[in-house]
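Certain chains of the assembly are absent from this excerpt, and the rest are unmoved.
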Amino acid sequence: MNNATAQILTQTVKELSDVTAYKELFHKHTEGTLIPSGTVLAEIVELARAILFPGYYGRSTVNTDTLTYHIGVNVERLYCLLAQQIQAGLSFTECDCDGEVSEVKTFNEYRICAQNKAEQFIAKLPEIRKVLATDVIAAYNGDPAAKNYGEIVSCYPVIKALMNYRIAHELLLLEVPLIPRMLTEMAHSETGIDIHPGATIGKYFTIDHGTGVVIGETTIIGDNVKLYQGVTLGAKSFPCDENGNPIKGIPRHPILEDDVIVYSNASILGRITIGKGATIGGNIWVTQDVPAGTFISQKR
Amino acid sequence: MNNATAQILTQTVKELSDVTAYKELFHKHTEGTLIPSGTVLAEIVELARAILFPGYYGRSTVNTDTLTYHIGVNVERLYCLLAQQIQAGLSFTECDCDGEVSEVKTFNEYRICAQNKAEQFIAKLPEIRKVLATDVIAAYNGDPAAKNYGEIVSCYPVIKALMNYRIAHELLLLEVPLIPRMLTEMAHSETGIDIHPGATIGKYFTIDHGTGVVIGETTIIGDNVKLYQGVTLGAKSFPCDENGNPIKGIPRHPILEDDVIVYSNASILGRITIGKGATIGGNIWVTQDVPAGTFISQKR
Amino acid sequence: MNNATAQILTQTVKELSDVTAYKELFHKHTEGTLIPSGTVLAEIVELARAILFPGYYGRSTVNTDTLTYHIGVNVERLYCLLAQQIQAGLSFTECDCDGEVSEVKTFNEYRICAQNKAEQFIAKLPEIRKVLATDVIAAYNGDPAAKNYGEIVSCYPVIKALMNYRIAHELLLLEVPLIPRMLTEMAHSETGIDIHPGATIGKYFTIDHGTGVVIGETTIIGDNVKLYQGVTLGAKSFPCDENGNPIKGIPRHPILEDDVIVYSNASILGRITIGKGATIGGNIWVTQDVPAGTFISQKR
């Protein structure tokens, strides 16, 4: 590197290091606080998957005698990494333990609070697996191309998306900031299925193919619902406050009751209800309630 | 970690290790049998790509004098890893060497059977590359933004999806279980293009952009066909057996004859035939045969 | 490996190493020249992201006192890797320093030329960050589900896609071959958002959810524009030369003026203009100019 180059580099570094340039973007950011790390969260997802479906994910075989050891090691490590990342999330957003922004806490207060949340999450894992098992069955029953449950678990994108979503949703209920959204976006990147961790989704849920599916923050989905690729469960519009900024947290996504089927590329928008057992045809745009048991489709 | 936490962890591990909880999901699962590994399959894909397009993938340059060495090392390693993974797949599904479920075989029988299949696959590689070369040409000719073949090979998603598909399809013809589907789902995750390994696809095939494309299990595609992003070649509906479960393996996806073009987000559903040279407009829903040479589009 | 297997392997290697089989595909390829490496480009993207949004990407915390060190190390390494990869790109395509194909240059000429381009790129980084900061604000303002800027930066796919696009676009303006397209395809794989590096995009740009969005090579987008998932800004058709091959480089994608909104799965095709402040409804197909301030939607 010659002198001219070195000068350009050091000048650029100087401009990029100017903290005032960060002011707007990082105004909540405590000096020196760690931010949840994408790399560590990726390891957390791998561990959780290896715990939920050992053999299919992670390095173990499913051997009755030694399975406990593998699950044990993975659960302990999951607990440690999760506590560490939750602490990073809490410090970064300056939340107190109820998820509310509060007076800044000490390092040690955040540490204990994060460990509590991680511990509560661990205790939910058996329940999470129970629900995911119903999703596997739903995917198998819904796809004539599926050869066996193993194929579903090991490679169907819907299962990967739901593993992340169901984990993220529990963390959201525990008022863990930032991380739930990072987890579902990781699945979004992996599968093309974008489920907001705030959505509520029942048992025996499945999505065929999946690319392009969007499920918004306040969506509520019953049991035994099936979506196809490209389906949007979105907001129609959202009210803004006096500054023209969207008001956060208002219910604005649809409710799908039990046994609903939505075909590919349909868009269901706004806080409407699709009644029990209704079927929505492909490529259509639904912005009003659909009665239970009916079938609506594109006019041709 | 304090005692209370340790107790919650060990209790959770105990619940998660309970084998009866696995019964339904893993009923075919032989104790201690390995399952094909996503990590190893990813290495297999990397090796295969480095063999098919050396220089573009893997670590070598394309040097006439030393190319053989690189291909040789990669082919040998591909053979070993593939034999190992096929063995895992056969044991897991308890298939015999014809892909049928059979009496359980010994470790050694599976080993030899897997080596045979891997060997047969290796011998197909030159043919696979020949077909992929036609796909590269089709992609180049179909995209005014393409600058040269190198750009196509190194970054067009369609080529990545077709490399995996054409490999997976050969493995499926060799009656290798589970792995073909895992390979195409890996490409699905990477490109948003979901091609079932069971589909039959001719030469000079291309897909522009690709995200959201679905090509179902029994689809048949001729030569010189072009799809755009979001196209579905899917099933319309599927007959169920007396238990309400879908009957597996019935032809239910479309046939696209030579020279067909399908524009973005069109859905072609059911065992229908799109005749030679037909063009299907964007965003439409096709459920009936389309005669050769015709153009159909959305009514506006 | 027994003898029969070894024979099949060596025979296959021989066929695959036959250079005449490469002739058509690699006719421009200088012997022994390196091709830009996907692995190194992935590291380049990681470095650039860590420079643009330290703390959110890379290993540092955002500590006022030590931030300079991290940015400095990353900028230096980015310069080195980029110069190396640009050199690979220039040699491979046999471009001269203006991006034109020229007489073959020496190793050393390519080296110096590549260093110049890398240096010019580094000097653009502060400007790139300034524009990306407006994109973060646009994403936050446009999504009621967003909790804070940090969430946007750390996990919204649109930001990942725009980081790669804005970097790639600058490299394209510097007449760097091949690499810009590889960078945007990496983001395409990660986010499902396919932006051609040749497109021109203004400030405060955002895309909600993003999967399936396509923005073509000659697209021009003003300030403060918002797209939803599945939107295509594409070409309608393209003129071919006398050999039936598409003519490269003709403006064939739309112009979106300031303040335009396009809802999900809409397709806007051809060199048409969507006027300032116009709104395009979801799932529709637009092939003609849309006047400023108007709203067009699907007929139901």
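For clarity, chains are labelled A, B and C in written order, and residue numbers in each chain start from 1.
Just so it is clear, contacts are C-beta pairs under 8 Å (C-beta built on N, C-alpha and C of every residue); 3 or more make two chains touch, one makes a residue touch a chain.
For clarity, every value in this text was computed on a predicted model and none was experimentally measured.
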Full complex stoichiometry in copies [only 3 chains shown in place]: 6
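Everything below uses one rule, namely that only the chains that are shown with their structure count from here on.
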Rounded Å distance, chain A centre to chain C centre (Cα mean): 26
Multi-chain contact sites of chain C, meaning residues that touch two or more partners: 192, 211-212, 230, 265, 283
In the complex with chain B, residue positions of chain A that touch it: 51, 55-57, 61-64, 67-68, 71-72, 75-76, 79, 115, 119, 122-123, 125-126, 129-130, 133, 136-137, 141-151, 153-157, 190-192, 209, 211-212, 229-230, 264-265, 282-283, 298, 300
Chain B-touching residues of chain C, taken from the complex the two chains share: 1, 4-5, 8-17, 19, 21-22, 24-26, 28-29, 31-36, 38, 92-93, 177-178, 181-182, 185-186, 188-189, 192, 194, 196, 198, 211-212, 214, 216-217, 230, 232, 234-235, 238, 245-250, 252, 265, 267, 283, 285
